[in-house]
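One protein chain omitted, others in place.
Now for chain A:
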């Protein structure tokens, strides 16, 4: 795709394009960079965009990580994310696979039943009442179950299953494999890219969920990291998370930004994976790996 630059006009065009890209890069990265530098700026120093490496202070992180409330919230988040992804994936795969079989009687009707819930939403209160009537309020089940299946992810997965070659499944069935065996031994191993992509999407959603815990949980000890982060950022109940100002050796802004970074780190760790699978899946039009 390397096109030769011929005329001055073309060269000017190229310059503008790259300037725009650099602008996007700067606009995206500068705020994130600034959050990190504020978090490592020592007490009494005013934060700047770039800090000399020998002037970093990790006191804010040390102080946050000393707080049992924050460690507990982090643990809660991990627990919720891992079990949430497991439940979501099991439900999504088990629903997507039968719906992807073209010879299943009633497939159209069942797909319609599911599609309708995607188009029409009764709203927050009726769902809240269901969770309440099931006595799931103030339990993690509320978080794990209320949004366990995403219709969008379900349909993406169904389409992927549909595009797998039928011959393999037929061969396995002739050999006497049950539906479950076909799914487990043939379909799932072939579906690794889509399973990873959708699993990561579910993980991101659970890790980021913040309103649902506020809605469904009232026990503060059960709250995940994002809720605690909001409390720290707005200064609500912050005495629970940070020792009184007199003993702290980190600036209050630094503590807030360190909490932001701590909540972001897991996301940054899995980001290269999401990135890779997502781009390979969407941009090259489903190139087989």
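Going forward, a residue touches a chain if its C-beta (ideal position, glycine included) is under 8 Å from a C-beta of that chain, and two chains touch if they have at least 3 such contacts; residues count from 1.
The working rule: contacts and distances are computed from a predicted model.
The UniProt record for the undisplayed chain lists the protein name "Protein lplB", from the options "Dihydroxyacetone kinase subunit DhaK", "Protein lplB", "NADH-quinone oxidoreductase subunit D" or "Monovalent cation/H(+) antiporter subunit G". Residue in contact with the omitted chain (choice from A:43, A:86 or A:113): A:113.
Residues 1-3, 5, 7, 9-10, 13-14, 17-18, 20-22, 24-25, 27-29, 31-32, 34-35, 38, 47, 49, 90-92, 94-95, 97-99, 101, 103-106, 110, 113-115, 117-130, 134, 145-149, 155, 178-180, 183, 204, 207-211, 215, 226-227, 229-230, 233, 253, 256-257, 259-260, 263-264, 267, 271, 274-275, 278-279, 282-285 are the ones on chain A that touch the missing chain.
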